[in-house]
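If you scroll down you'll find the structure; I have some questions about it.
Only a part of the assembly is drawn; its chains keep their places, and the rest are absent.
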Amino acid sequence: MANSPPAGKQGVFSRISALAPFRTWLMLAAVVGGIAGLGLFTFVYAQGASYLSNDPASCVNCHVMRDQFDAWNHGSHKAVATCNDCHTPHTSLVAKYAVKGLNGFRHSAAFTLGNFPQAIQITSLNRRVAQSSCLHCHEAITAQMNHSASNEPTDCLLCHSDVGHAN
Amino acid sequence: NITTRKAEGEQYPLHIVEIADDELDPSVWGKNFPRHYDSFMKTQDSTISTPFGGSVPFDRLERFPAMTRIWAGYAFSKDHNEERGHYYMLTDQLETQRIQLVEQPGACANCHSADAPRLIAEMGWEEFNHTPYNELKADLHQGTSCADCHDPQTMELRITRPAFINAMTQRGVDLETATRQEMRTYVCAQCHVEYYFESETKVLTFPWEKGLNIDDIDEYYTEEGFKDWVHKETNAPMIKIQHPEFEMFTSGLHYKSGVACADCHMPYMSEGAVKISDHWLRSPMVNINAACQTCHRQDEAALLERINTIQDRTAGLLRTTEDALIDAIDAIVAAQNAGATDEQLANARQLHRRSSLRWDFVSSENSTGFHSPQESARILADAINFARQAQLEAERLGGTSTTVSTTNAAP
């Protein structure tokens, strides 16, 4: 529709993931992400392994994450949520490391090749991850908002896209 | 989705009564949703005052005197007030001179009474619309109700008004597949839209076949050969536009960015441990913090100033357009007095109509330009052009108009 909020960049993985339910592909991706990702020089050298840690400082191993880090550091969620609280799934450990592996691999590769845009855009997959992580912490307060039987939870990011790190 | 499932228990926090499918009384729904009911009832407040909107039902004809002449010969020139909260929607209709001085069809009740869907089911669509309002009115008991927008069992948003369904279907939009965010606009678009009563049947219709912008709507009415009334002074076949909030909104940036009516007019508010939609539908200007600041981080004064700037520019152009329209009317009258024929005057009258309906599209849109600032100004620029062209056409046909307003070149 003409009036849909930004849905995130359609990356290769997002497009693949659209073919299967969110959870199914997350498991599958664990294998792909783990093997392909960890094996590569770029991943190691470019400190893609930072994705495996929960320390926000490890994200800034890549200077291109500096803006988000700085903003997070001054933001409302610094005391309560680290990067991975929002950028990895909470559904299961497998899913969590699957996403970490995938992102780690893809971003390391992008970083090494330098073929990423000046203003980095979140992928639609990672946008969904972030969205579902809001509910992980804020389910109680939003319980009434999600009255809809249509299985279409409110898009938190339409109004709160700045909570993690205002740009 | 697990999260929504889990939440289901909480979404109907108090399940004190079963709500019958035909329940219209908000206080009954309110037993299950006391917080929603409380905010809903606040639409009784008629004291909110903003520069151009608000809920004080001031006399618009008095404040903008040109309207009396612009609508000459039509009931609007007798009685038209600033609208107020939903609480009054039936009262205000029953009390207006526009119902009392003129014989109106039942179609009027579509948007002013929660009884409309029931009566339509009972009487049939055409019959409902075309029964005189005065006959129908004994059956209108409830103005606004939760039932207008909600399914009583699931509390999901729903569309209850056939005119909107018909118009959208004709435009190829399947309302069944509307997203939740779209529904947050569509429930309002059942009523906050331009409409007309189909000449023969009086069936409530939205003029959207060619599109939602004013040029499309003008073209549609012209092709249909439709007119709302004949102008008392100029004899032009006129169109009256009413509250095209939805149409105007769709040409603006908020709509294009996925924002819905409810986001600004029913923003979330924290009530104890939960966030609920504020059902006190009103001007966001008295609620900037919740209505704007989650998306815009500027301070309240700066956001208010944005609205003021947009509205002041629009209001300035509205007044300029009114001057031009009055000059056009004067010139056509003078030409008529000088003996110009209908054939000679046809062009001037067409231009008068086209100018007037554009002015009305902005003037009757209740945000004074805010819902789509550039488009509002663009439309008024065209309206001014057409009014001045009407005046030119008419002056060429002779007659001395008493107009002086154009002769003053000083700023």
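By written order: A and B. Residues from 1 in each chain.
Here is the rule we use: contacts are C-beta pairs under 8 Å (C-beta built on N, C-alpha and C of every residue); 3 or more make two chains touch, one makes a residue touch a chain.
None of these values were measured; they are calculated from a predicted model.
Each chain type appears once in the view; across the whole complex the copy numbers read A x1, B x2.
Keep this in mind: only the chains that are shown with their structure count from here on.
Mean C-alpha positions place subunit A and subunit B at a centre distance of 42 Å. On subunit A, the positions that touch subunit B within their shared complex are 1-6, 132, 135, 139-155, 158-160, 162, 166. Only residues 1, 3-4, 6-7, 10-13, 154-157, 179-182, 185, 250, 255-260, 263, 268, 270, 273-277, 294-295, 297 of subunit B touch subunit A when the two sit together in their complex.
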